[in-house]
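Please read through the structure below; I'll follow up with questions.
Omission of a single protein chain aside, the complex is shown with its protein chains in their original locations.
Per-chain numbering from 1; labels A and B assigned in written order.
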Amino acid sequence: MKSRHKRLLLIMGGVAVLGVAAMLVLNAFRSNLVFFYTPTQIAKGEAPNNKAFRIGGLVKAGSLTRDGLTAHFIVTDTSRETPVIYTGILPDLFKEGRGVVAQGKLQAQGQFVATEVLAKHDENYMPPEAKDAVDQAQKAARTLKQ
Amino acid sequence: MQWNNWNDFLHMGGYAVYVWGSFGACALGMLLEPWLLKRRRHAILARLSGQENVQ
Partner (left out) sequence: MSHSLVNWFKYASPASFYPLAGRLIPYFASAAAVLGAIGLWIGLLFAPTDAQQGEGYRIIFVHVPASWMSMFVYCIMAFWSALGLAFKTRLSGMMTAALAPTGALFAFLSLWTGALWGKPMWGAWWVWDARLTSQLILFFLYLGFIALQSAIDDPRRADKAGALLALVGVINVPIIYFSVQWWNTLHQGASVSMTKAPSMAHTMLAGMLVMALAFWAYTIAIALMRVRCIMLERELSSEWVKRNATE
């Protein structure tokens, strides 16, 4: 085999490998482009039926109850709510009032049975003292509005 | 200074594996790369001086 042909084969092989890798990734990308659905989207029926999907939103304050390893909580996007049940270990950042993304299926009664729970945190980084100050200020602003 | 003692620093509030795993990988990569380049350069220069000796 001439070296020119060998090179051509090498290049074609390389391009083919790259193409397959790109296709696999793009495929995963497309089906997961909507990484999670909000409770409002679920209420409108936009989430897939009889298929696992992810729900995302905030853990409603005061909604978390634990029963051994099983946790019950409500995911809210402030306009709609979805009750979630999950058995397993919750991540460190899972807290009431914080962001959450859970994978699982929606039951007929509207309850979401999660097989995996991930915590979604925001892009704010500050020391605890500053965080307290911000929380206090927000509380004050809320009471003023009411 | 955030740390009271050496142990607290190494412990990283329980995230030692994750924090040191990240910083360690970066240090490793960014020390290995210049080292490999130095070796590559020495190999080329050795080849060059070899050429000169032949001529």
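Note that in this section a contact is a pair of C-beta atoms (placed from the backbone, for glycine too) under 8 Å apart; a residue touches a chain by one contact, two chains touch by 3 or more.
All values reported here derive from a predicted model rather than from experimental measurement.
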Displayed chains contacted by the hidden chain, counting the whole assembly: A, B
Chain not shown: contacting residue from A:A52, A:L69 or A:L93: A:L93
Where the missing chain touches subunit B, by residue: 1-3, 9, 12-15, 17-19, 21-23, 25-26, 29-30, 33-34, 37-38, 40-41, 44-45, 47-49, 51-52
Subunit A residues touching the omitted chain (full complex): 3, 7, 10-11, 14-15, 17-18, 21-22, 25, 28-29, 32-36, 38, 56, 90-94, 98, 101, 116-128, 130-132
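Here is the rule we use: only the chains that are shown with their structure count from here on.
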Where subunit A and subunit B are represented by their mean Cα positions, the distance between them in whole Å: 36
